[in-house]
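For reference, the structure I am asking about is given below.
With one protein chain withheld, the remaining protein chains of the complex are depicted in position.
Letters A, B and C mark the chains as written, and numbering starts fresh at 1 in each.
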Amino acid sequence: MQLSRDALTRAYRQMKTIRLFEDRLHDEIALGEIAGFTHLYAGQEACAVGVCEHLGPDDYIISTHRGHGHCIAKGCDVEAMMKEIYGSSDGLCKGKGGSMHIADVGVGMLGANGIVGAGAPIAVGAGITAKSNGTVSICFSGDGACNQGTTFEAMNMAVVLKLPVIFVFENNHYSEHTGEAYAVGAESMTTRAAAFGMKAVKANGIDFFDVYQTIGELIEWCKAGNGPASIELDCERFFGHFEGDPQRYRGEGELERIRAERDCLTTFRTKVTEAKLLEGADLDQIDEEVTALIDRAVAQAKTAPRPTPADVTQDVYISY
Amino acid sequence: MQLSRDALTRAYRQMKTIRLFEDRLHDEIALGEIAGFTHLYAGQEACAVGVCEHLGPDDYIISTHRGHGHCIAKGCDVEAMMKEIYGSSDGLCKGKGGSMHIADVGVGMLGANGIVGAGAPIAVGAGITAKSNGTVSICFSGDGACNQGTTFEAMNMAVVLKLPVIFVFENNHYSEHTGEAYAVGAESMTTRAAAFGMKAVKANGIDFFDVYQTIGELIEWCKAGNGPASIELDCERFFGHFEGDPQRYRGEGELERIRAERDCLTTFRTKVTEAKLLEGADLDQIDEEVTALIDRAVAQAKTAPRPTPADVTQDVYISY
Amino acid sequence: MAVKMIRDVIRDTIDEEMARDDSLIMLGEDIVGGNGSAGGPEAIGGIWGTSGGLWAKYGGDRVIDTPISESAIIGAAAGAALTGKRAIAEIMFADFIGVCMDQIWNQVAKFRYMFGGKSRCPIVIRMPYGAGYNAAPQHSQAIHQFVTAMPGLKVVMPSTPADTKGLLTQAIRDDDPVIFLEHKFLYAVKGEVPDGDYTIPFGHARQVTQGDDITILATGMMVGMAETAAKTLAQDGVGCDLLDLRTTSPLDEEAILDSVERTGRLLIVDEAPPRCSLATDLSSLVAHKAFASLKAPIEMVTPPHSPVPFARELESAYLPSPDRIAAAAARLLSYRRG
Partner (left out) sequence: MAVKMIRDVIRDTIDEEMARDDSLIMLGEDIVGGNGSAGGPEAIGGIWGTSGGLWAKYGGDRVIDTPISESAIIGAAAGAALTGKRAIAEIMFADFIGVCMDQIWNQVAKFRYMFGGKSRCPIVIRMPYGAGYNAAPQHSQAIHQFVTAMPGLKVVMPSTPADTKGLLTQAIRDDDPVIFLEHKFLYAVKGEVPDGDYTIPFGHARQVTQGDDITILATGMMVGMAETAAKTLAQDGVGCDLLDLRTTSPLDEEAILDSVERTGRLLIVDEAPPRCSLATDLSSLVAHKAFASLKAPIEMVTPPHSPVPFARELESAYLPSPDRIAAAAARLLSYRRG
């Protein structure tokens, strides 16, 4: 798949937006500005964007506790997201959900989710709708979540019902402090997924192009009525599990190494400039624009209206 | 593994006890004598007995809603079981549990279980104890139960913790009214179990000798510290899912055919008499003894003491 | 008006709503039956007979048999409902809520709230519940106490064929998630059912008997028991104001408080064990909001704090009964402030 200049620019902008969103949150959280548990996505941008660049508003995704990247990639409003994380009543979820529950059903983003493995069954349901619409349902999941009973059930159910659901396992090698090598008893989550009776492949989650290409083929295959598929993306998370994690489970020099050698943004920049698809200056320009966007989002979030006690009991029901 | 005359006699007696226990229950239920839901094991005897003939009281098994066969094979008292099914206060569980909850922890039988898939996690726990004792933990399960999230989680956990747990999937081709071909999306439950990272084999569940031999090897392998294993036993259930099931999902002549061609008791009798390991008369003698045992059990169960209202609140806690 | 059994009312109501609304789907174990078997799919309609013939009529894309995977059933219904369908999920026994509670409690019930009011999840989770069949501890439970406690869910407990039609139609058309609790022992109960389109709004109790001496509150199978007790009491000249709550969430507080203000005496009948139950919920409502009207302690007839036992004698001793209800009423009437 040859990508147009526009498509490349857009992909880079999306990845960069995620990166700066997360980097900035990291700083703001350190200042004590933000309440609750926040799990940052920095490092895994090529996964979210590589997948979502194929999707339209009628395709569905469901996300995890580490959801900011998926939200941005699927088209959630960045300012409204930032406001949500700051708990403003102008936030995407009116300050009710916060980082772990950002959602925008209107753009096909069915929610970050605080319960590990809970997204998979819901993605199967979106797959029922997708099947009737000719669209696709994507379940973002982790190397830890792939061991949860709900994920397994969902995989089997999607196979039985032949639904266009793709299980995207972002293997960042850790579930909290525990290594994937310990928690996944199988040879790999991919061989295990394959044995459920679905097409199961791996791709390099550091390389936008590999993700984009591989998932593109899977989406076509699923839309053609072949049932579900799974893809394991080898990737890295740059921050701790949540903000505040001392990351003692990392090997010596591991963080420095992955930041130096396994950064999907650097990889992308090198590839597109070496192949002369985009100029460094184009990318620098995007960097600046994104920086401004994030600055604006944070500034707005900090002064955005706060919810009031009366809001607590709103939106529990549509009618009661 | 060459079996002694005694061992063969014992195996046959166990299988026959299960068969007549179930046949008799079938008749008694039709008379309206027995309350609740009862799931009969007739047809699958070679599975329970082929496995349990390897086990001692310190090995553990856990069972399913279709538990009578496993209970008898593991050494639960047949009369106390019958009393339990009749709801007597002299029953194995004092009339509190009934058919779906017969247990005798004292003989290593951790219970029939009304929740499909619930046994697997518990078997993992018994596997922790078994590992520290040099014994083994067996999880009896069905072709329907193998799709439940809890079963999958338990398989992965047993692999991760390298526990001596054997998942025995009795594939009688139906979960209630639904065919295994529909509900198991994978090529087979065995290839799927193998992909979890355990030794996974199949055996002929109609043939006591094949079950006995194959599971014997697995038990040794597990006790040697190689982690868990799984075995799929191809077998048949002779009655409906529960008593009262019209079995409209069966193919034409299916029931007649399996009863004629795939009866594990007939198979056993033919094999041992043809190989001159036992005489037909020996087996007839056992048949008579078992018939008498079951007659006695039913007669006793019908006149056994009944629980009283005060019993309702007993045994909720050890102390409260 | 046709006379029908509750199980048939359920089937027919789903049938009518499926015909009316193409976006309505239904999922569950064996709700078709026979899939993947030699006999072939045949719409036996589940072990309760509440969906017979629907697969033949609406096809396998709308009437969907699933593997034994309750979390995936609820999740699939929820995901479909979030994305534009309406969905009915059948959980064969309410007792199986234990394997899918997260999907009900943390997902379905909370979507709209977590998402700031920007989603709808019109799903009906049908759950056959209750004792009476000697089905033992894991297949006999009442679970309304759990779901009533969960903000974001509506909880329906019909007790008659007519109410089943009106409330199930309402539930299917409702835009919020609804837990629809069908008492297994009532499936074969027959009664008149209004023809045509018939809905009953949630939060409106049904007045079963009228009287000024005692208020009795009940749901599901307990309503019939209370009615029997009320008849006995009527023979002794005691007038019972018996309310069938119909829905426990929302709750018809007004009807309850009005009645207690009139009678001054409250008796609650509940099929769940006593702790943190609907019985305690109703009791506390009245102890808070109608305290001044109360002439006697609030009485509750419930099972003891124990699992549901198997044996016939045990199960009947466990359950409330008309006799126990009448005895509690007598205690209430004879109470004199010390």
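Criterion: a residue touches a chain if its C-beta (ideal position, glycine included) is under 8 Å from a C-beta of that chain, and two chains touch if they have at least 3 such contacts.
The structure presented is a predicted model; accordingly, all values stated were derived computationally and were not measured.
Colleague: Could you tell me which of C:134, C:249 or C:263 touches the chain that is not displayed?
Modeller: Residue touching the chain left out of view: C:249.
Colleague: Pick out which of B:30, B:275, B:299 or B:316 touches the chain that's been left out of the picture.
Modeller: B:316
Colleague: Hey, which of A:96, A:192 or A:262 is the one touching the hidden chain?
Modeller: Touching the chain that is not displayed is residue A:96.
Colleague: Where does chain C touch the missing chain, residue by residue?
Modeller: So the residues of chain C touching the missing chain come out as 71, 95-99, 101-106, 109-110, 113-114, 136-138, 145-146, 148-149, 151-152, 249, 272-273, 275-281, 283-289, 291-292, 294, 296-300, 304-307, 309, 337-338.
Colleague: Residues on chain A that touch the omitted chain in the whole complex?
Modeller: 35-37, 87-89, 91, 93, 95-101, 113-118, 144-145, 147-150, 173-185, 248-252, 254, 306-309, 311-313, 316
Colleague: Which residue numbers on chain B touch the omitted chain?
Modeller: Touching the chain left out of view, chain B contributes residues 60, 62, 84, 91-97, 101, 103-106, 110-111, 113-115, 118, 120-132, 137, 149-150, 153-154, 156-157, 160-161, 314-320.
We adopt the following convention: only the chains that are shown with their structure count from here on.
Colleague: Based on which chains are in contact, what kind of graph results: line, ring, star, complete or other?
Modeller: complete
Colleague: Which integer distance in Å separates the CA centroid of chain A from that of chain C?
Modeller: 40
Colleague: What whole-number Å value describes the gap between the mean CA coordinates of chain B and chain C?
Modeller: That pair's centroid distance is 35 Å.
Colleague: Please tell me the distance, in whole Å, between the geometric centres of chain A and chain B computed from their C-alpha atoms.
Modeller: Here the centre of chain B sits 45 Å away from the centre of chain A.
Colleague: Out of chain B, which residues touch more than one other chain, so two or more?
Modeller: In chain B, residues 147-150, 182-185 touch at least two other chains, as defined above.
Colleague: At least two partner chains per residue is the criterion; list those residues in chain C.
Modeller: 66-67, 69, 71-72
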